[in-house]
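Here the complex is missing a single protein chain, while all its other protein chains stay put.
The letters A and B name the chains in turn, as written, and every chain counts its residues from 1.
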Amino acid sequence: MKITGPSLPIAPGKIAPPIAPGVPSTGGADFLTTKLDVAVQWAQSNSLWPMPFGTACCAIEFMSVVSSHYDLARFGAEVVRFSPRQADLLIVAGTVVDKLAPVLKKIYDQMSEPKWVISMGVCACTGGFYRAYHVVQGVDEIVPVDVYVAGCPPTPENLILGIMMLQKKIQSGELARHREAKTFVPIRVGEDPVTAIPAYSNAVMAHVPGRHALPGMPPSAEDEATPGGKREMDAEIAAARGRENP
Amino acid sequence: MAARVVTLKVPETTWAESIYLVEIVKGLARTLGHFLKNLTNMKGLPTIQYPEMLRKYSGRFRGRHILKKREDDTLKCVACYMCETACPAECIHIEAGEHPVLAYEKYPTVFEIDLLRCVYCGYCVDACPKDAIWMTRDYELSFFDRKSAVLGIPELTEKPSDTSQGGPGYGYRPYEGESPMKKAGQFEPSGLPLLPALLERGVAINRMPPPPPKPPAPSASPAAKG
Partner (left out) sequence: MSATMAPPKGLEFLPVLEKNLGGRVTAREGLAADVPTLVTDAASLHETARFLRDDPAAAYDLFLDLASADLSRLPGAQAPKTGERFQANYILYSTKRNAHLRLKVNLPEKEPSVPTLTDVWPAANWFEREAWDLMGIDFKGHPNQKRLLTHGGFVGHALRKDYDAKQRWLCTEEDLLQTELAAQTDEPSDMFETTTLNFGPSQPATHGTLRIVMRLDGETIVAAESECGYLHRCFEKMSEAHTYSQVFPYTDRLNYCSPMLNNNGYARAIESLLGVTPPPRALAVRTILGEFSRVMDHLVCLAANLVDIGGLTNFWYAYQPREEIYSLLEACSGARLTVSYGRIGGLAKDVPGNFVPWCREIIKGTRERISDVETLVTRNKIVWNRFRGTGVVTKEQALAWGFTGPCLRASGVPFDLRKDQPYEWYGEVDFDVPVMTEGDNYARYLVRVEEMKQSLRIIEQILDKLPGGPVRSDDYRVILPPKEMVYNEMEALIYHFKLVFEGVKVPPGEIYSATEGANGELGFSVISDGSGFPYRLKVRPPCFPLFAAFEKIIKGGMVSDAVATLGLLNIIAGELDR
């Protein structure tokens, strides 16, 4: 399907390099299966059934997207399913906090393949301006994200653009992608990745005895310097752990 | 002029209402009315056929940022860190350098905005004392990965496509209409005359050696590029 219109300027910089490049070509022998793939991709991209994991403000804008002014039905994605087993597109709309992280992971695991994830809004993408003790700093800590939609909340057009970008991605054979949850690498503006939370995505679902402090964001120099800052806090946490888990 | 307390009563159930049908038919008539109205007047439908049609947003819309330029093509930004301080999301990262032209003193060597952190509150525009950062009506901000959402100086610098016909156009900005500095008879926001005039008057010197002469432009045809 060709998307026309002046307003789909997917700049070259916006498209990530193909993640599973170089599926070896076998000549013309698999002409039929290739064509079948194209048909399947066409069908999949035009009948995305979203499961809105709506938690906050972005969920309200998602409702705008499905209501009459924007009408997501024009993209074949109007069948909003609240059951993960019936959906193939997870739209994470809104802030995901640590308490909700296991729920999100479970819902993602319950969706059947093939499945895609759109992270709607900056809270879902990076945590937004909630650099705080209870907020997941981007849902890619937990689930792999295909398209990040910026905005707080994004305009409905922007979400539709995200869905169209996803459709293009599906049509380009994105199915071959290895889709396991990533380990989280927080990106701080202008810095290289600093701290990695090892296998957080697996840990939230596993039975992990005891209490675990997440590195979260690296403490600023100010935190280190102030009395009662990070360093003293560490000691206190250690003491607290001792109390709770003798 | 005052508020009054009014006690509402639950409407009495009439016989007609208790048999479901009458009210349901009334409701159906209302929805059918909408259906017929829309059918006969397709142009009056509220649906915005994005991407073919765009919703009209106002000139205050808070979208992607741009960095404004002076008339001599340098950035107006003087790296004062006001926007970085005012940003509640801490999404702006600036590194200051000494400007090669003395009159401008400071300029940003690095100016990055993480569009996936930004909450589009417009506080950076409000905070800028030099009229250097504006917002556009560009809301089409979807990305395939997090790194490509971090825009640097090349992406942020204002381009003709931002305001040309078909471009998003200016959004949230410190003033609408003519620049207050021009109105006050001043020059551009640096408060100083523009660069060539400074050089002529000997007020400023250029620290940088003059740029090497450009190689002659290749007689490139579109086919050769592709």
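Here is the rule we go by: contacts are C-beta pairs under 8 Å (C-beta built on N, C-alpha and C of every residue); 3 or more make two chains touch, one makes a residue touch a chain.
Note that this is a predicted model, so its numbers are computed, not measured.
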Option from B:114, B:131, B:145 or B:162 whose C-beta touches the chain left out: B:131
Contact set of chain B toward the excluded chain (per top definition): 1-8, 10-11, 13, 17-18, 20, 23-24, 26-27, 30-31, 34, 46, 57-58, 60-62, 82, 85-86, 88, 119-123, 126-127, 129-131, 135, 171-172, 174-175, 180-181, 183-184, 186, 189, 191
Positions on chain A where the hidden chain makes contact: 52-57, 59-61, 63-64, 67-69, 82, 94-95, 97-103, 106-107, 123, 129-135, 152-153, 155, 200, 203-208, 211-217, 219, 223, 228-230, 232-233, 236-237, 240-241, 244
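Rule of thumb we're sticking to: only the chains that are shown with their structure count from here on.
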Rounded Å distance between chain A and chain B, as computed from the means of their C-alpha atoms: 25
Residue ranges of chain A touching chain B (in the complex, touch as defined): 3-9, 13-16, 68-71, 74, 122, 125-129, 131, 138, 140, 146-152, 154-158, 160-162, 164-165, 169, 187, 189-190
Interface residues, chain B side, partner chain A - complex: 45-52, 54-55, 88-93, 95, 110, 112-121, 139-150, 155, 166
